[in-house]
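First up is the structure itself, then whatever we jot down about it.
Only one protein chain is missing; all other protein chains are in place.
Up next is chain A:
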Amino acid sequence: MATVELRFSALPEHVRTARLVAAAVARRAGVDEAVLDEVRLAVGEACSRAVSLHQSSGVSAPVRVALTEEEKRFSIEVGDEAPHAVMTSADDVGAGDEAADSDDQMGLAVISGLVDDVQVSADESGGVIRMSWPAASAPALS
């Protein structure tokens, strides 16, 4: 079971809340302070992407974020319920423009550039971005 779970309406204004919660739980789980910026950015990218997928495909379901303390790892899953056609590669990013597609690509590029352990999966019923970071074995006391 996730340590903390979050569901929010697919609206841009809630992405910041998800970032703040994720960073707070990551800190408690013992993720290094120097890495918290990456956690914040990566979860924000994943949530922004989910919000835009829900909005563009007219899905009214909330975006799901599961934050889990594991032994010496901290993992985040961001799930959407938008139907995905084909998996796209996050590697091929040009200068980009303002089109939703390229924002999506840039978001994935940022995530894959930041996070060593990341898995992106998707099918017709939705997609999940799963990321994890090392954490101290004993949770921080503060």
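Keep this in mind: a contact is a pair of C-beta atoms (placed from the backbone, for glycine too) under 8 Å apart; a residue touches a chain by one contact, two chains touch by 3 or more; residues count from 1.
Assume contacts and distances are computed from a predicted model.
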item: Per UniProt, the name of the complex member that is left out, chosen from "Nitrate ABC transporter permease", "NADH-quinone oxidoreductase subunit J", "Anti-sigma factor antagonist" or "Putative transcriptional regulator"; value: "Anti-sigma factor antagonist"
item: Candidate in contact with the missing chain, chosen from A:30, A:62, A:79 or A:107; value: A:107
item: Residue touching the undisplayed chain, where the options are A:52, A:75 or A:132; value: A:52
item: Footprint left on chain A by the chain that the document does not show; value: 12-13, 15-16, 19, 37, 40-41, 44-45, 48, 51-52, 93, 95-98, 102-103, 106-107, 109-110, 113-114
